[in-house]
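Have a look at the structure below, then the notes.
The other protein chains are all here in position, but one chain of the complex has been omitted.
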Amino acid sequence: MAEQAGYLDTVEQGLALHPEQAATSAAQVDLLFWVLVAVCVALVLTLFALVIGFSVRYRAGSRRPRPGAIAESLGRRIELGGAAGLTVAFLALFAWAGTLYLYLYRDPGGDMLTVNVVAKQWMWKLQHPNGAREINTLHVPTGQRVRLRMTSQDVIHSFYIPAFRLKRDAVPRLYTTAWFEASKPGEYHLFCAEYCGTDHSRMRGKVVVMTPEDYAAWAQKNGEGEGPAQAGERLFTAYGCSGCHRGRGTVPAPRLDGVAGRRVALAAGGTVLADAAYLRDSLLLPNKHVVAGYEPVMPSYQGQIPEDEILQIVTYLQSLEPGDWTVEPRR
Amino acid sequence: MSEPGTHYLNEGWTLRSWLLTTDHKRIAWMYFATITVFFFIGGLAALLIRLELLTPAGEMVESDTYNKLFSAHGIVMVWFFLVPSIPATMGNFLLPLMLGARDLAFPKLNLLSWYIFTLGGLFTMTAVIAGGVDTGWTFYTPYSTLFSNSAVVLAASGVFVVGFSSILTGLNFIVTTHKMRAPGLTWMRLPLFCWANYATSLIMILATPVLSMALLLIVLERVLGIGIFDPELGGDPLLFQHLFWFYSHPAVYIMILPGMGVVSEIITCFARRPIFGYTGMVISIMAIALFGFIVWGHHMFVAGQSLYAGILFSFFTFLVAVPSAIKTLNWTATLYGGRIRFTAPMIYGLSFLGLFTIGGLTGVILASLAVDIHLHDTYFVTAHFHYIMVGGMVTAYLGGLHFWWPKITGRMYSGPWSIVAALALFIGFNLTFFPQFLLGFLGMPRRYHAYPEEFQLLHVMSSLGAGVLAVGYLLPMVYFGWSLWRGKPAGDNPWDATGLEWQTSSPPPKHNFVDTPTVTTRPYDYV
Amino acid sequence: MSDGATIASHFEDAEQQREAGLMGMWLFLATELLLFAGLFGGFAIYRGLHGDAFAAAARHLDLPLATANTVILLTSGLSMALAERMAHAGAPQLARRWIAVTVALGASFLAIKGYEWHHEYSEGLMPLLGLAFEYDGPDAAQAHLFFDFYFAMTGLHALHMLIGLAALVLLWMLGRPRAGLQPDRYIRQVQITGMYWAFVDVVWVFVFTSLYLLRS
Partner (left out) sequence: MNPATRTLLLTWAALLAVLAMSVAVALLALGPWSIALNLGLALLMGGLLVANFMDLLSAKPLIRVFALGALLWVFLLFVMLPVDYLTR
């Protein structure tokens, strides 16, 4: 249980009627939310007013004169008008929500603080670029975009920070990313939102938002000297990848410096974007996308490398620029 | 053929005359009995859940027990109560009567459906006794296939089996509606209850098999060791979610459409007005049934599904809200210029109208992608679907029961007490579930056995409301029981309603009608 | 209903009853179609994700044997259709003979299928019940997935064949010359069973194409 030291890190917070807004995205989501609520309340109130109004006015005992049936043509116009009005309103809301969704969920690229997240029953294991490792607690600075690169080593989990209005599932075999920019120092809840077994409700922790200076001091103190990229480089050698890909091994293998983020030509024809998922697949399912000009001879590392180490190797490969490797592998 | 005074209930008193009956009305009773048992089993689980959530630390039961409780609650309520509730009971009883037919097209198949249903129920109950199942009603992989140590195989098999019961019921209803209508009963003269059950049946036969396949693959994975959802082999965990929601989203409409049918009958009858926009109602029922199939991905906005698939599914979800809104508009407009009587069925009908609208509109909030990132898998979702399933469907179920009780049993129940029960349901329901919207917006995740302290107040409110809600459920049991024993004879048409079912005696004779009726007017010919 | 009347008491006439039965069967087959669609949908997705691995694994299957089996099954479809034709033409005994042919063809299909399964079992290509999966090509894990689909699809199809065969044997027994044979009822039964049998053929065509033919 020593590994679960950070277990049940909890945040003291009084009852609130509105969740804290601690990231730049929170206000954007809330604005849309409250507009939606306003639209819904208006519609519900209209409906209730009509139902109650008709119920009183046309109750069985009332002597009020009854209007004749609404003419069918007028009725149809009311229906079609209602349908058209709602469709237009809904499509406007859809457009707003969809645009914001793409903005919030699509990786904006650029220079971000990338934190690797590996979920497992029942904890969050995180690693910062400078090597600092955390369990169930995430320290982040304000004013800087933070990217979470997530996967799971067992079942599906979901990384949820209500104060950031941020949630994304961590799925085995997939890499999902999420980003945020914290705006308000403090401590906030971190929840697992996707049911994941016995201790699902205890798979929670906290996010500590700090000023950039405090974060720098914290990172300085907790950095282990070896960041994920360096660890990845070490593992790249330790698992024998460098033998073929970097040295002059017996087998021809594609060179990998600068491959990340580019399109790779495939032996089967076509190209594929070398994103994190591609790099991961190349390790575990090496014959899925064989690079043009090479034979499908690489063995699979399925089941031999833990998820956090795979993430480190991927981080290492992504840190390389073309030409970083001076030794040519055999062609 | 039949003596005066004999009807389907007193045709025979032996157990055999019930268990081997092919009379749709008796089979409906058998379903009533079975699903009522399941309703109270599911309700007991809900009660324990609400008691447990009174305190934040999760002291009453172990977390495994809690997980099994909410799984049992979901599985039992969805597949053993909500899906069969209106179709298998009132649909079974009333569809042939409303169509002017002597029985469903395949009476033996109908009986078989009940046996299959009961068999599936036995499987699932065995799963509960054999230690329970802890996957939630959604059976998400790879948790259900590789990690859960509970009775997943038994529970999934139970749901698999029960699927065939709803498929056969659906098949029976469709053929009956096509082939067994009385002379003159054209499609555009069908009561909306029949249309709703027809659309529901279509969904049952087209969606259920896909769920069956997904569950079968889970069972095969656990029993035979095939690994279709195994991420280690390159399997995709999201594939199960796609197949599951391909059924389970349309299943929401399996659960709500029959309720809409019931409410259409009730509101027209007690407002003494023809339904406003009959054609529009029919079109929207069928549109919901069709569009319901292409929105399933809105359960997966944060699940790792592609963002563009999310956008497409969100688009269709907004569109499917329009026909539902039209129906609400039409029910309201039906009240205009009526002579409204506030009987118990009408109060249930109006409660449905309010609660369903809130449930539907919060669905629109959840369909809004960016907002769903925050609200997904929180109590907001729990509250939303309980407004539809309980506020909508269970309310409509009880409303229908109160409406047709005199026809089914030939006896009346207590007027004042039934009004008290209907009001208790409306108030208790809102007390229970409205706080959950707030909980969700504040960030309280679903399926949590222990939770941060600041959420306690709202959880306590919700649990107290559940107590009032329970009164709303238990009261009808009492006065319905009383009515069976001592109720006043109801007469053939106590509500002075239109519709063929009210033209035969109460309770109806074995073959429903002494002479096959002929239809010459549109439905809801009130005033 | 056992008093010899061919129309069940809740129907108005024989035509209504016949059409109801046919429509019920079509709806049942629609359900069956969607059942298989779930499985094929999953297969299609994985074929897209792991195309090369699946194609390579497909080449481990016995194509000549499966092709022969397809011919047998299509022929049984013909014999069953002929049985229907004979029943309609008022020759129940001829229909019975064609049903017997169909049963023989269906049984030989299952026998060949069983031989194939045994072959795969002895090759170590049966990743079920904890058996060792000894696959010599690349991407053994994805080949494992392919064989998972293979056994799920062919197994489920074989189960449908068994149900169909049982129904056919029952029909054959029901149709023996005797006093109580009700011709129009027998025609209905033959027709409905024939539809089911042809549907099982249709499913096999897609099982065969997906598993055996997509090999490049």
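Think of it as A, B and C in the order they're written, each chain with its own count starting at 1.
Here is the rule we go by: contacts are C-beta pairs under 8 Å (C-beta built on N, C-alpha and C of every residue); 3 or more make two chains touch, one makes a residue touch a chain.
Not measured: the values here are computed from a predicted model.
Peer 1: Looking beyond the chains shown, say which of B:Arg50, B:Arg102, B:Arg181 or B:His242 touches the absent one.
Peer 2: Candidates B:Arg50, B:Arg102, B:Arg181 or B:His242; residue touching the omitted chain: B:His242.
Peer 1: With the missing chain put back, one of C:Trp26, C:Trp117 or C:Trp172 would touch it. Which one?
Peer 2: C:Trp26
Peer 1: Can you name the residues of chain B that touch the chain not displayed here?
Peer 2: These residues of chain B touch the chain that is not shown: 178, 206, 210, 238, 242, 246, 293-294, 296-297, 300, 305-309, 312.
Peer 1: Since one chain has been left out of the picture, which residues of chain C touch it in the full complex?
Peer 2: Considering the whole complex, chain C reaches the absent chain at 19, 22-23, 26-27, 29-30, 33-34, 37-38, 41, 44-45, 48-49, 63, 67, 70-71, 74-75, 77-78, 80-82, 84-85, 89, 191, 194-195, 198-199, 201-202, 205-206, 208-209, 212-216.
Definition applied: only the chains that are shown with their structure count from here on.
Peer 1: Going by C-alpha centres, which chain would you call the most central?
Peer 2: If we average C-alpha coordinates per chain, B lands closest to the whole-structure average.
Peer 1: With centres defined as the mean C-alpha position, give me the chain A-chain C separation in Å.
Peer 2: It comes to 45 Å between the two C-alpha centres.
Peer 1: Roughly how far is chain A from chain B, going centre to centre by Cα mean, in whole Å?
Peer 2: Those two chain centres are 35 Å apart.
Peer 1: Mark out which residues of chain A touch at least two other chains, giving numbers and ranges.
Peer 2: Residues 285, 288, 302 of chain A touch two or more partner chains.
Peer 1: Which residues belonging to chain B are in contact with no fewer than two other chains?
Peer 2: Answer for chain B, listing residues that touch two or more other chains: 232, 234-236.
Peer 1: Contact residues on chain C for chain B in the complex?
Peer 2: The contact residues of chain C facing chain B are 8-10, 16, 19-20, 23-24, 27-28, 30-39, 41-42, 45-46, 49-50, 53, 127-130, 141-142, 144-145, 148-149, 151-152.
Peer 1: Within their complex, state which residues of chain A touch chain B.
Peer 2: These residues of chain A touch chain B: 10-11, 13-19, 28-29, 32-33, 36-37, 39-40, 43-44, 47-48, 50-51, 54-55, 58-60, 66-70, 75-76, 78-79, 82-83, 86-87, 90-91, 93-94, 96-98, 100-106, 121, 154-156, 158, 160, 162-163, 165-169, 171-174, 176, 189, 191-202, 204, 284-285, 288, 302-303.
Peer 1: In the complex, go through chain C and note every residue touching chain A.
Peer 2: Counting only chain C, the residues touching chain A are 49-53, 138-142.
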